[in-house]
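Shown here: the complex without one of its protein chains, the others still in place.
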Amino acid sequence: MKNEKKKILFGEFVTGAGITRALEMGAGKVVEDVKSSNLRGRGGAGFPTGLKWFLTAKQESDEKFIICNADEGEPGTFKDRLLLMEQPEKILEGMAIAGFAIGASVGFIYLRGEYIYLRKGLEDAIASMTKNNFLGKNINGSNFSFDVEIRLGAGAYVCGEEFALISSMNGYRGEPRNKPPYPSEKGYRDKPTVVNNVETLCYIPYIVTKGAEWFKEHGTQASTGTKLFSVSGDVKHAGVCELELGITINQLLAEVGGEGAKSVQVGGASGLNVAEKDFDKPICFEGLPPGGSIIVFNHKRDMLHVLKNFMEFFVEESCGQCTPCREGNYRLLEGVKMLEKGECSVRYLKELEALCDVMKDSSKCGLGQTSPNAFLSIVENFKTEILYR
Amino acid sequence: MTTGTRAAIDELHEILLKHDKDRTQLLPILVDVNNYFGHIDSNAIVEVSRYTNVPIGEIHGVITFYSFLGQKKRGKTVIRLCRTISCDMAGKEQIVRVLEKELGIHFGETTEDGMFSLEYTNCIGMCDNPPAMLINDQAYGDLTPERVVEILGSFKLSEYQDMFGYGGVE
Partner (left out) sequence: MSEMIPVQIDDIKCEVEKGTTILQACKSAGLTIPTLCHHPDLEVAGICRICVVEVEGMSGLQAACAFPIRQAIQVHTSSPRVRRARRVNLDLMLSEHYGDCYTCVRNGTCELQDLAMEYGVDRYRYPSTTSPKFRIDRSTAIVRDQNKCISCKRCIRTCIDLQQVSALETANKGHDVLIQTAFDKPISDVVCINCGQCINRCPTGALRSNTPNELIWQAIDDPEKHVIIQTAPSPRAAIGEEFDYEPGTSVTKKLNAALRRLGFDSVFDTNFTADLTIMEEGTELLTRLKKALVDGDSSVKVPMFTSCSPGWVKYAEHYYPEFLDHLSTCKSPQQMFGAILKTYYAKKMGIDPEKMVVVALMPCVAKKFECNRPEMTDSGWKDVDYGLTTREMAVMIKEAGIHLKDMPDEDFDHPLGLGSGAGLIFGATGGVMEAAIRSVYEIVTGREVPFKGLDIAPVRGMEGLRDAALTIEDPLPEYKWLDGVTLKVAVAHGTANARLLMERLKTGELDYHFVEVMACPGGCLGGGGQPIPTSPEIRAARARAIYTEDHQLILRKSHENPEVIQLYTEFLGEPLGHLSHKLLHTHYTPRGRFFLEGV
């Protein structure tokens, strides 16, 4: 594990350098570079970005689309808010490069409704980049044109899931679809679509200008690059910090002044609750979920209350389509309330844990597949405190 | 403002005409109508249906899916307090009491003069400045009881000044 704090996103960058370089390289080389950088989606799902671009690039279609997923809604996550506010040019440039790579001339930013106050800043950035010829018609004198439109969400966490997002943009309820077919084949308007997280797009200009090998010098072998962590809760320095993937919880807690924590929620409500004994585990795709949300709990916190907060969140935000998620989250919340009153038997708790496994196995989308993680990990870590009230 | 009057219908049409008649424009249309009128009532739904050719039942189904959209009229100033864990741990309950006391309503309700609505919302991405709330299109973090009272005061003043007009908040 490297000791020096390597920074990418909080490092220097000249707007326009990325798209210029990309145009020189050619679309195929751009896709190759992103592929060999091993960059994985920074929204939580971690799908290899290069592969996503590759699959979409090879589709034959009169229209393709790039969508920037700015529907950041995972509890404890606010890194995209920061990027949207402070580095919109990087996002837009990443989108343009993505568009060039897959053959799209239109991009959208699906901006969650709660971030409506960031819209003006984004519109200004689009205007200035268009003026400087890094967006719009014939970028940098080439025959590649790329326009970006902002679409507002309206308060639905599930729309952060790529297919729910696409459904929402198509004018329907934000209900995820069955995969396959994937968005790379049939997405927005049934055309090939790439949905990328805000942060993922921000790395693209760097990869294109400094190369895949440079990118791979950060992080671990399987989890290359750095990651923006949104840290909140019982810490001295809440906020966004950029650290290499593979960092352990102990190291992170030292960074943010959160030593002596009782537990840390890694990856948001749909991530894992990690107790002290596991604080030496690394946060990366092969370790603890690297979605970026880090919520720290000190010893005064009642973990059952925390779990209840998470389950209430999922019961409300589930789209309601599939049985295991719609009914399962409800039963888990009901179980939490029973635990609060000391009315949950060990036998019934085992039923609920089996329910969690079924939800993870058979839910239609990531929401139902990951919401039981909070239940399982918190109950596992704090069984005595929770069960015998 | 309901869309029952001729003037309101005209304004609604102005909003509609800014969009294509495509189904992909449904959510942008609904967001604009909701932001302008404070809600999307049945008249508005009928007009949107006429414009986009999407059946009214489906439009209603879309509206009820998104928590920011609604048929019920919200106050001119909609306060959405985050209740997710980071804000919860930072003293959200105290803010709840202050808001309810100052406005004289419970969460989920609207003041009688139609000026303020109080709602809970889930994580708004202000976890580094908890507790936090959204008021219409602005986010406010690091809330304390004093700050909340101050913020409410500034809104109440501008609301009274604006009382006889209706119109969009951008």
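The first chain written gets the first letter, and so on, giving A and B; residue counts start at 1 in each chain.
Methods note: a contact is a pair of C-beta atoms (placed from the backbone, for glycine too) under 8 Å apart; a residue touches a chain by one contact, two chains touch by 3 or more.
Owing to the predicted nature of the structure, the values given are computational and were not obtained by experimental measurement.
For the options A:N69, A:S293, A:N329 or A:N381, the residue in contact with the chain missing from this view is A:N329. Of the listed positions A:I8, A:I67, A:A238 or A:C319, the one in contact with the omitted chain in the full complex is A:C319.
Contact between subunit B and the absent chain runs through residues 41-43, 46, 49, 55-58, 60-61, 64-65.
Of the residues in subunit A, those that touch the hidden partner chain are 156, 158, 173, 178, 180-181, 315-324, 326-331, 334, 351, 354-355, 357-358, 360-364, 369.
Everything that follows uses one rule, which is that only the chains that are shown with their structure count from here on.
Residues of subunit B that touch subunit A in their complex: 22-28, 30-31, 34, 52, 54, 61-62, 65-69, 80, 83-86, 88-89, 121-130, 134, 137-139.
Subunit A contributes residues 72-78, 80-81, 112-117, 151-157, 168-174, 188-189, 230-234, 238-240, 265, 269, 295, 297, 301, 306, 309-310, 313, 316-317, 319 to its touches with subunit B in the complex.
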